[in-house]
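A single protein chain has been removed from this complex, and every other one stays in its place.
Entry: chain A
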Amino acid sequence: MINHTILEMRSITKEFPGVKALADVSIEVRAGEIHAICGENGAGKSTLMKVLSGLYPYGEYSGDIIFQGKPVQFRDIRSSEAAGIVIIHQELALIPELSIAENIFLGNEPTRFGAINWDLVNRTALELLARVGLSEDPTTKVKDIGVGKQQLVEIAKALNKSVKLLILDEPTAALNESDSQHLLDLMAGLRSKGITCIMISHKLNEIEQIADSITIIRDGRSIETLHVKDDGVDEDRIIRGMVGRSLESRFPEHTPTIGETFFEVRNWTVGHPSVPDRLVCKNSSFHVRRGEIVGFAGLMGAGRTELARSVFGRSYGTYRSGQIVMDGKEVTLRTVPQAIDAGLAYVTEDRKSLGLNLLDDIKTTTVSANLKKITRGLVVDRDEEFRVAEDYRKSLRTKTPSVNEGVAKLSGGNQQKVVLAKWMFTDPELLILDEPTRGIDVGAKYEIYGIIQKLADQGKGVIVISSELPELLGLSDRIYTIFEGAITGELDRRNANQESLMKLMTASRKSA
């Protein structure tokens, strides 16, 4: 299958005011392969793909793009799509209120006598859905299917445009294990049909599994291209290329000092916010000791976030029953302010829509959960605000020119550091970190792990919720597993491995 070169990008350079995003990047993709592009966040992967898809039109960058042997100059997405290049963005571009078929044909509707030919639309959609292995009625609204299936609809949409080169930007970022696997299988299937794929991903295990070649980009430069079969590539090899050094360990050395139990949740039961009969947490009990990092493992939708948020001032769902006991005394945390006052902190999995006000700058964000502490009389003390933010910037090593910078401009890792600073400033006893390293590159992950461990060493309890089992195994002292809203197991770090966790995460508790 793999033979000639289908795409070549030569010496691509793209500048933004004040930043050189891409400097002399070259990449060569062979027809019929899956070509992965790896690099830390901010390395320039997405920019390169935006250049390729015409989002940054010809003229805004320098360098040549040669597609199917001919130099091309795309003015916009339409012109790149006309050539057979389709990009599927990380944030899906589907319209939730429209049906699957309508979405597939959006902007491309077949008409008969000026009216949309719905028969043809739905019939073709059904064929396309079969090709991507999705058994859904084409008239189902997109909002009614899960993210994994939406991803497949996007691919069906691309197939409808008779795609030759499919670009997938972080296709599995929002998918659970089984959906991810299905998508990867589908990509392999497309490959066998001769469709070339470029895939951007942070999930190195997936890249190792599926990619034929890998181009590594670092700081806006193409570093190297690896051929998976010939070069004997493994995850460590990729990481070495991405960070420019080898990471001996992906987790900092840490010896926990674990104290007594100070936080306990007993028989916690919570109803779904809009479907009262459905329980999102079922009779869950867990505890956290001082200085301990407790992991929560579960598939997406298992109820991990729901459990965390309902404990954090009942900010999710409707409370049914259960107690929270802190330092031996039962406490009632009805609202988020009460939870914060009691010493709880919750770092959300969805940084952009639940964690940050993207209009704010670093310093206002840092103090936003504890304004009282820097308020004298009626006045918020801006000098104090600046000093606090500056202290955290230094101690967490946030990369930014100044704390006056807007949080929207920071990379994921640095945004997460600002969010951590915000919660550290509330001086919590228990930190609940929901997917603390989602969308964060390898180097920054290491630093975040270090911060988490330091917090535990200060005698705080830390709960880490994560979809990445290696992360939980590397970080936690103890791990709970959740399945369908119920806690199905509790494993000590020593007894836990990916298999034992996965078993508990997917099977219901025997007694339940």
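Annotations
As a convention for this text, contacts are C-beta pairs under 8 Å (C-beta built on N, C-alpha and C of every residue); 3 or more make two chains touch, one makes a residue touch a chain; residues count from 1.
FYI, contacts and distances are computed from a predicted model.
Its UniProt record calls the unshown chain "Xylose transport system permease protein XylH", which is the correct pick from "Glutathionylspermidine synthase", "Menaquinol:cytochrome c reductase iron-sulfur subunit", "3-isopropylmalate dehydratase large subunit" or "Xylose transport system permease protein XylH". Residue A:Thr364 is the one among A:Thr269, A:Thr364 or A:Thr488 that touches the chain not shown. When the whole complex is considered, the residue among A:Ser192, A:Ser274 or A:Ser353 that touches the unshown chain is A:Ser353. Touching the chain that is not shown, out of A:Lys141, A:Arg387 or A:Arg493: A:Arg387 (per the contact rule at the top). For chain A, the list of residues touching the undisplayed chain reads 16-19, 21-22, 42-44, 46-47, 220, 312-313, 315, 335-337, 339-340, 346, 348, 353-361, 364, 368-369, 371-372, 375, 378-380, 382-383, 386-387, 402, 404-406, 408-409, 422.
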